[in-house]
Each structure stands twice: as C-alpha cells, then as structure tokens.
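The complex appears here without one of its protein chains, the remainder shown in place.
A and B are the chain letters, set down in written order, and residue numbers restart from 1 in every chain.
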Amino acid sequence: MATIHVKRPELTFAEKLYIPEVVKGLAVTTRQLVKNVFTRKDITTRQYPEEKRPYPDRFRGRHRLMWDDDKNVRCVACMLCSTACPANCIHIVAGDRGDDKVEKYPVSFEIDLLVCIYCGFCEEACPCDAIRMDSGKHPLPSFSRDKQRIRKVQLLEEGDFSIARRGGRGT
Amino acid sequence: MSVGELILFGIIKFIAIVFGWVMLVATVLTLMERKQSAFMQNRVGPNRAFVFGKKFPLSAFIGHLLSDALKVLVKEDFEPPRANKWLHLLGPGIAVIPAWLLWVVIPFGPGPMPGAEGDHPFLIANLNVGVLFMFAVMSLSVYGATLGAWASNSAYSLLGGLRTAAQMISYEVTLGLNLVGVFMIFGSTRLNDIIWGQGQSAWGIFLQPVGFVLFLVASIAETKRAPFDLPEAESELAAGYFTEYSSMRFAVYSLGEFIGIVAVAAVAVCCFLGGWQIPWVETPVDASGVPIYGWLTVAQIAIFLFKMVIFIWLQMQIRWTLPRFRYDQLMKLGWLYLLPLSLLNLVVTAIIMYAVR
Partner (left out) sequence: MPTLKIDGREITVEPGTTILQAAQQLGIEIPTFCYHPGLTIAANCRMCLVDTNKAPKPLPACHAQVMDGMEVTTQGEKVEKTQKAVLEFILLNHPVDCPICDQAGECVLQDHYFKYSAEPSRLFHRKQHKPKAKVLGPDIILDAERCILCTRCVRFCDEVAKSSQLTVVNRGEKSEITTFPGLELDNPYAANTVDICPVGALTSRDFRFRTRVWMLSSEESVCPECERGCKIRVDSFENTVRRYKPMHNPKVNDWWMCDAGRGSFRQYLDGRMEGPTVVRDGRRVATQVGRALEDAAEALQSAGGMGQVAVVVTPWLTNEDAYLVGRLLKGPLAGARVIMGGRAPGAGDDVLIRPDKNPNKRGVSAILAALGVAVKPLAEMDLAGVRSVVVMGDQNAFSDAQLEALGRVERRVVMGAFMGPLWQAATTFLPTRLHWEKDGTFTNFEGVVQRIRRAVAPAGTCKSEGYYAMKLLQAFGEGGLAFDGPRQIFAALAAEVPDFRGLSYENLGDFGQKLGEPPAPPTPETPPASMEASA
C-alpha cells in the first residue's frame, strides 16, 4: 500500500548488548577530547572579532554612493532603486541641481539598514552606477535606530569615482 | 559529648562540607561540562569573560563562573501567571535539599575500622543505616521536580514533571537492588564499613561487575541526564519541568542536579571503587582500630576526590556521546532488562557466596 517499509539493519548480538557500541562511541569522543585538550588540532572555532574571515568578492555589504567627476554625488535621484527595493528602505528627496547637464540630484538620500535585506536590487536598478554594495563592510550594531539610517554624507564617504560614463552611450 | 554538642558539630560539619566544597564543585561542574563538551565537539567553549579583562591562567574560567553567578542573581525572577506561588517557590528548594542531605552519610576519608569505637572525622553522621538513609532522601528529590512542574501551570512543565516522577521511581529500584549485592558481600549498609571491606578483599567493581554497570546506567537515569534526559528533553518539552523557572530558582534546580551528580559519583566511589583506599597501600591503624592520621590521610582524601572526578567525567562523557532514548524504550530498558538483570545478579551473588562459604 502506501506505506514504505524501511529495511532496518539486523543487529548482531554484540550490538544488541549496547555496551560494546557505547564503549566504541565513548572512545571516539574521548579521543577528540584528549586531542583537543592537548593539541587543539581539530578545533574549527573562529575567534570572530579577532580573527576575521575574508568576504567573497561579490559580497553585498553596506551601500555606498559613487562620485561624479567633481566628487559630487553621482546619483540623479531617479528613484529606480527605491522603486526596485522590495523592503522599501531607500528614501530619496530629489532636488533641482540647477545645471543643464544633470538637473536632478538627491537632496537627501537615506537607507534604513535595519529594513534593508541586502538583495542588491538597488545596484541592479541603478542606471548611473551611483549606488553600489561593494564596500565589503556589513552594518555594525548600534545603540539607537537612528544610527542605522545612513545618510548621503556617510554613503558618499565610502564612495569613489566610477569608470562608467554618466548617461550611458551616445550623449 | 552531649547531644547538643553532637548536633552542633554535625551542623558545622554539614555546612563546611556542603557549602565549603560540594556547592563549589557543583558550580565548577557547570562550566567544566561546557568546556568538556566543547572539546569533544571540536569547539573551544566559553573563553570570553576574563576577570577584570586581565588575561592570566584560568582567568576566562573564573570569569565565566563569576559572570554566570552574577547573571543568575540579577536576572528577572519570572513567575508564570496563575502559577501556584508557594509551590513554585518551594520546588527548587525541595529539589536541592535532598541533594545536600545525601552528603550526611558519605565518608570521604578514612574512619575507624568496622566494629571499632571512635569518631569518624570525615563523615557527618556515621549512621548504621547509611546507604538506606541515602535512598530515602534521594526519593524525596522527585517531589522537587514534580511539584515545581505542576506549580508552573504549563503543559511543558507538567509533562516534564510526570516523566521525572515515572523515570525516577522506575530506576530507583534498579539503583537500590544493585547496591544490595555490595551489602551482601560486605555485610553492612554503613559506607565506612564497605570501604574498609573493599580494602581488605577487593574493590566492588571486581566483585560486582554487572552490578557496577547496572548502577552506572541507573545512576545516569536517576540524575536525569542524557541519554535519559527525557524530563527536560529540550527538543520536545522546551526545558521540561523547569521550563517556567528563571533567575536564581532556575540556578538552584541546575545546582541540585549537579550536586546529585557529585553525590552519585561519591556513592559509586564508596561502593565500587574502594572509596578513599589507595591500591596496595595499607591504612595504618592503632590498637583500637582507629586509623593513624597523617600525610597518608591527605593522600587518601585526594584519591577519593580523584576517583570522583573520574566518575563524573565518565558520566559527562556518556551524556555528550549518546543520543536520547525514546520514552517507551526508557521504560522497557528499566523494567524489562535492568530490573531482571539486577535481580539475577543478586541471586547469582547469593549462590556464589553460599558456595564459597
């Protein structure tokens, strides 16, 4: 019928007695105990804050905002990142930059790291290579929620020049 | 000495022994166990809390002990709504006091020979019912767990408490019957007499090998530890009978458990591992049969402690090696295998003793 009969291994008499098997198990654990007490060879624990493990190259860490040629914010506040954001953690207030070339720029750019899920959709959506998650840093704990809302200034501090041309091809 | 003085000395001894080092050993055990299990599992274990941040040998060890103690003292003492307040408060107390009382009859150093007159300096009360008193007290500790569990007004606690009661009653029988073989051989229930007897003939483990193994199994079940930790099976019952306990009450429960482990180890050492006897070393006695105390006595106390540590280590090693039983397996093992085996052991012991005589 619908039941499946699992074949249980037949136990020998010695196994049925348990005692020899228990002693075998104790031998294994005791061996590890002795080994680790005296040599610490098998210990795999990493002492985290002191020993850090390198992150993989494509690790998505804390966001950063890239610079344009004048070290100003490269972002044009198109809000595609906040549109793509599934967690709704990017809050942008756009303003008029007053130059003919770019016009729009973010007056404020805030990311709520407590809400962010680090999916990387924002950098995928960005048409200007303005937001990136390649800082290699993860958010640190803090005593207030407000500290976890990182602002434009902090985002730009991590920034760099971008090799991509603004506005894409043909302008 | 008058009766009053006897009682006074008894109390002083009790406090000195129980609070002087039994509690200390139990506290250290809480950390030792974590450390031991860590090394067994290729981990490091607790190594973060240093005493005042200074790194000296054992600093992390002592630091963790102190911080754990501080933690249980200052944590919120939670009492579940609609719990029975008094029983909830009494539960840990009832659990820990029997564990203390066990130490009344345990001799951890040499005393007068059997039949000799004299005071036993390393024993609180040299009762002639000795081990029987111990069993009587040990049976009480089941109340602590069960009452606390019932008073918590929680399904997890209640199930844990029921399991505790059933398990402890079941395994107490085996535990007791296996010591009966030892009594038969040495003709006394006084632990002091049994230890002297082992010094004269051979250790209990050689005279009663089956009894020792059965006692070991039953003692682990009696201390409610893996593979017999069904009363507090965390995967099924959160924390079993002390689910609703926190802060110092919780700590008292777990201290009681560890004192129980030490006590069971002490009994095992007394009955099966020759107590304070050092192999091939005679204990010098004077004409009246009272041992001559000297450096050897110190060595004997040390060897007693050493044997206890070995036995505790074995218990912990088993606890971190074997997976948990199913409840029906536990009952089956207790009643269908261990109990008949210990009865058989008794009968065989009796027959052999009759034949040898």
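In this section, contacts are C-beta pairs under 8 Å (C-beta built on N, C-alpha and C of every residue); 3 or more make two chains touch, one makes a residue touch a chain.
It should be emphasised that the depicted structure is a prediction, and the values quoted were computed from it without experimental measurement.
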| item | value |
| --- | --- |
| Neighbouring displayed chains - absent chain, whole complex | A |
| Residue of A:Asp42, A:Glu103 or A:Glu157 touching the missing chain in the full complex | A:Glu103 |
| Residue in contact with the excluded chain [from A:Leu33, A:Met66 or A:Leu80] | A:Leu80 |
| Where the missing chain touches chain A, by residue | 76-80, 83, 94-96, 100, 102-104, 127-128, 167, 170-171 |
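The definition used in the following text is that only the chains that are shown with their structure count from here on.
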| item | value |
| --- | --- |
| Rounded Å distance between chain A and chain B, as computed from the means of their C-alpha atoms | 49 |
| Residues of chain A defined as touching chain B within the complex | 19, 22, 25-26, 28-30, 32-33, 36-37, 42-45, 47 |
| Residues of chain B that touch chain A when the two form their complex | 36, 39-44, 213, 317-318, 320-322 |
